[in-house]
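Worksheet for the structure shown next.
Excluded from the complex is one protein chain; the other protein chains are retained at their positions.
The first chain written gets the first letter, and so on, giving A, B and C; residue counts start at 1 in each chain.
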Amino acid sequence: MTTTEAEGTGAATPTGAPETPGAVPAGTAEHAVHGYHDHKQEHLKRLRRIEGQIRGLQRMVEEDQYCIDILTQVSASTKALQSFALQLLEEHLRHCVADAAVRGGDEVEEKVAEATRAIARMLRT
Amino acid sequence: MTTTEAEGTGAATPTGAPETPGAVPAGTAEHAVHGYHDHKQEHLKRLRRIEGQIRGLQRMVEEDQYCIDILTQVSASTKALQSFALQLLEEHLRHCVADAAVRGGDEVEEKVAEATRAIARMLRT
Amino acid sequence: MTTTEAEGTGAATPTGAPETPGAVPAGTAEHAVHGYHDHKQEHLKRLRRIEGQIRGLQRMVEEDQYCIDILTQVSASTKALQSFALQLLEEHLRHCVADAAVRGGDEVEEKVAEATRAIARMLRT
Partner (left out) sequence: MTTTEAEGTGAATPTGAPETPGAVPAGTAEHAVHGYHDHKQEHLKRLRRIEGQIRGLQRMVEEDQYCIDILTQVSASTKALQSFALQLLEEHLRHCVADAAVRGGDEVEEKVAEATRAIARMLRT
């Protein structure tokens, strides 16, 4: 698995190797391995915990638990989702956006605009 | 004033028992059947759909899908959770809070303060 | 000024005086004096403080202060606005919605639906 290689590039070659598109090996296209890849197991663990929270909510509804207690649990789940999203976003900025900046050209503009739209969606929910 | 009767019924008397205050069996105290009870099946369906979205997120992470696409899906899930919370809250205000108002006394103050704290938690996530 | 009278009624007469629509004096129509009236001076003070924060933001932009510091100040201002909204909402639930419940009829349904839409707008910003 060459994950670390792909990941490692990051902003790591600002001075050295000439970074031309042609130099990127076929298999490691920009999106092939993302910033969050490093923490894949951690992410899956988080998501499984959130899945458990959602099942817990179903149990609470089935058992006719008190509305406010259910709302508290919903807030905990949305908080956990937001926290997951923030970590993903941080890794995305650190890798995808920073890499685009290092590569230069228009790409960074697009990446930043795309990330900003994602943040706007997070804010609106 | 027949408000209490009208409010109190909720889904509480599916069998048709006459609902007079004195008739409430010991085990079905105020919180036994909540405002959201009417829409229990609808709520469970919503929550199962959200659970499916969370599993979809796990698949996306496992398949190394693009961060921004995952973030979009996270936003859809938090939106669905918020929407579920809003419906629950509406039913809570309609039943529990309104019932407390009709019963009079200090209880409505407590119910409103409790609901406001729940809304504050929703806003902060 | 009969504000306190109007305010005071709230859910305060659940047992005593018969509450018929005809008994409401002409000048104290439902919307004439709202729940938040009691805290009018407090609300105005809060809003003036928020206005000061917004002017502070203008100063920060004029002085080319660091983006992140400006964002921190924006978050403080939105937090202050949300907190103001929550207090207003609490008073609205305590007075307008609870009063509608006590009066009975369809009005409470409308009031609750209206309040829920307001909460949904708060969540989406």
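Couple of notes before you dig in:
What we mean here is this: a residue touches a chain if its C-beta (ideal position, glycine included) is under 8 Å from a C-beta of that chain, and two chains touch if they have at least 3 such contacts.
Since the model is a prediction, treat every value here as computed from it, not as a measurement.
Residues of chain C that touch the chain left out of view are 31-37, 40, 43-44, 47-48, 50-51, 54-55, 57-58, 61-62, 64-68, 70-72, 74-75, 77-79, 81-82, 84-85, 88-89, 91-92, 96, 114-115, 118, 121-122, 124-125. With the whole complex as reference, residues 10-15, 19, 82, 86, 89-90, 93-94, 97-102, 104, 108-109, 112-113, 115-116, 119-120, 122-123 of chain A touch the missing chain.
Keep this in mind: only the chains that are shown with their structure count from here on.
Centre-to-centre separation of chain A and chain B, using mean CA positions: 30 Å. Centre-to-centre, using mean CA coordinates, chain A is 38 Å away from chain C. Each of the following residues of chain A touches two or more other chains: 124-125.
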